[in-house]
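Here the complex is missing a single protein chain, while all its other protein chains stay put.
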């Protein structure tokens, strides 16, 4: 006599959520333990994938290749960090991919066309990303446009503006050759460990602290959990949502700097599809698109799973047409196992 | 609500009922009127765009160009019809774009490689689309994978399989030259009104009837409105969700037939991004991504707004890089005005 | 579609491994390049892999593929750069690791590649323009449907065409240039819009396979008399060849993609063996139309 399909009426959410919630023994220590266990398990599936590839090819588990994986994960990862906040509020940001491209172009404008000093150009680019986020936030929060549409519109606008501003040509950073060091400078000479990866790691820490230790993080969760109740509790939800989208925009700006630096050029095209990759990383990491739940560690693991898969499949020379099939299946299986585990737990 | 004890002696109607009548918006006739007014207004903004373009260029409002717009809207429109159901349940389907491409390839396999008769090949292709939807439905409903992830995985898998199955080559319909008539056959000779557009119109009617007049439509709304409560009311939510995703898949299959027929060939690439276009059409049409609300008429208007914009901007020779900016802005403005109006209403 | 899936990448065997990173993968053109490369691989007994980003706008994805290719420790690399400068650091890395680099399809703006196997796109596009001018009687309006706005090939095939017209054909007016991403349906829709906006249009040039077929599709859907609207294409593929045979398309420029792939691998093998290489390997281009499509020489460079 079982009735696993039915959610108890006290919750709008999926049965697994409730089942999961039900096991909370509640002491903070236990909660924390469970939290880390959960991430440990997500981490375990990442490790599993790494082990499989390591066995399959001697070229996979080498310092250089691992750094390559981290490098590949950096741009999407930085985007995913910011998006984690947005998704926890129950929102979504489709503009991060083309927004990043536009920020790269702006870096070209600031540094090459306007000839600003490096630090000023970089700062302005990041702030420009924040501006994109701010506009998204205002559209969503003040005008009341649903996040999907507001950021879809911004996605198209940013894609167009990148072409308009750049004159549809890549902009090269000839005036500031140091610009490419931001991403590429090797900070551990032996293994070519690039500075960009170090920046990514620092941003992970920043994002994790913001999300778990600050009032911004608390409100992020509150809004995602029940926006109306949060507003009636006297939290200025509108303003905080603007702040959160702006924050996501700052990450987009940084990603724009990193990717332009990596390519030593601002490419005015592309970026479409990157938003789905970033969102996938967030969701594989256990953040719910319904809002209210999520973690930075999860997002990082999600981003790494994606990067390891892409790299590993190339390393073991899986024919390209099969690669996306394999990634698709692994995403499904990983998320499914995660569900199973949570339901069991 | 009658409450005999508090009714003042002077009146035989319950006071609370009277009090209610004053603010009740709910008489059925009025509700229906309001409903159609709303669509009328969405329709009005479509008309506005059409008028603007007609003034801007004498070449816009011609029979041939209007048919071109409908032709351009057909494939995305058919995809959007199916997606409307999914979105009303509160789900999402990212696999429709590449799924459509895969269906086109399968049409090539059935008709060209296997040499099946036309009707059998077309039917099998549409059913194959249903199979994709069925798998999505099972992943979401039985395995409990969130729709975004389940269909993202399917998106990647379908993209890969299209290449694998076709050997990364287009498949031509040499054995069944009639195949291309499905989309292209002119059914009103004077203005070359293609059969594909007629099929689109028929599908609009079918989808509208399904959504508003059948038990399937009722449960679609009910699940989107409150899934847990629907389950508690004894509706087999799992099964109905599978049915709804399968239905969306059938539309994907049909879109695959139409697009392959239009090009007289199954192109194994592309399709990515089409899902966002279709979802945008649905959302511009007033269907809420939260689920529970939506209409087929709205979706059709949304698809037409997108198609008219794209065509009109080309007709008036807006430089291409500005076109996506313009589309983005119009989407934002259209949805914002819609919000405003609803808030006022 | 098999490129040494099982053991690929293992430099441990005695057959040298050559990694090819192209600009694309899914299109027929790139598949033809790949088949040429595979022919050469068989002939010279090397192992190859062939990869390319999903779209030609995806510079970042290409850079990642190049990085992975380098990490596999190949004996040589074939590389068709989407943006030479973006690949600079990695090319330097290849040089530092003594991995010879052969550029293909378009030049790499760097002195690291030992040679370049490519088509001269500017000249090829000018050839297309010349045939277009003949077809429209050296006067009237023509338009371009180009596959890409930012890539070098897109720009060269556009500019080669436009410059030829500007220099040699004062009475031909270019009324519109639109970009369809090489997607057939999209190119068809935008070609229809161009035709609607310019009822007196006399010719359209499609700058790659998808663009050209899209234009043909538009002509078909609008039921325009092919004699009144000249369509000139680029690349081959079955649909384009059919259109030329059916008279819907005047003709097209074809490169020699199989030759590009073949020459790239051949040059790589020569580089591995320490032989000297010429600065460029011109793989050529050909104009083909209903008159010469079945010639042996043309058939050899066409692909379905």
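For clarity, chains are labelled A, B and C in written order, and residue numbers in each chain start from 1.
The rule is simple: a contact is a pair of C-beta atoms (placed from the backbone, for glycine too) under 8 Å apart; a residue touches a chain by one contact, two chains touch by 3 or more.
The rule is simple: contacts and distances are computed from a predicted model.
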Consult the UniProt record of the chain that does not appear here and report its protein name from "Pyruvate dehydrogenase E1 component subunit alpha", "Sugar ABC transporter ATP-binding protein", "Segregation and condensation protein A" or "Nitrogen regulatory protein P-II 1". "Sugar ABC transporter ATP-binding protein"
Considering the complete complex, which visible chains touch the unshown chain? A, B
Can you say which of B:44, B:66 or B:216 touches the chain missing from this structure? B:216
Residue list for chain B contacting the dropped chain reads 1-6, 8, 14-20, 22-28, 31, 213-218, 221-222, 224-226, 228-236, 292-293
Residue by residue, what part of chain A touches the chain that was omitted? 1-3, 5-6, 8-13, 17-18, 21-28, 31, 213-216, 218-219, 221-222, 225-226, 228-239, 292-293
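We take it that only the chains that are shown with their structure count from here on.
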Farthest chain relative to chain A (centres taken as mean CA coordinates): C
Centre to centre, by mean C-alpha position, how many angstrom separate chain A and chain B? 29
Which positions in chain B touch two or more other chains at once? 163-164, 168, 272, 320-321
By the touch rule stated above, which residues of chain C touch at least two different other chains? 1, 25, 54, 149
Give the list of chain B residues in touch with chain A in this complex. 94, 139, 143-146, 148-150, 152-161, 163-164, 168, 226-229, 231-232, 237-238, 272-273, 276, 279-280, 283-284, 288-289, 320-329, 331-332, 335-336, 339, 343
Listed in rising order, chain C residues that touch chain A in their complex are 1-5, 7-10, 12, 25, 49-52, 54-55, 57-60, 63-65, 67-69, 71-73, 83, 85-86, 88-89, 148-150
Given the complex with chain B, which residues does chain C contribute to the contact? 1, 25-28, 31, 54, 149, 176, 178-179, 183-185, 188-190, 192-194, 196-199, 213, 217, 220-223, 237-239, 304
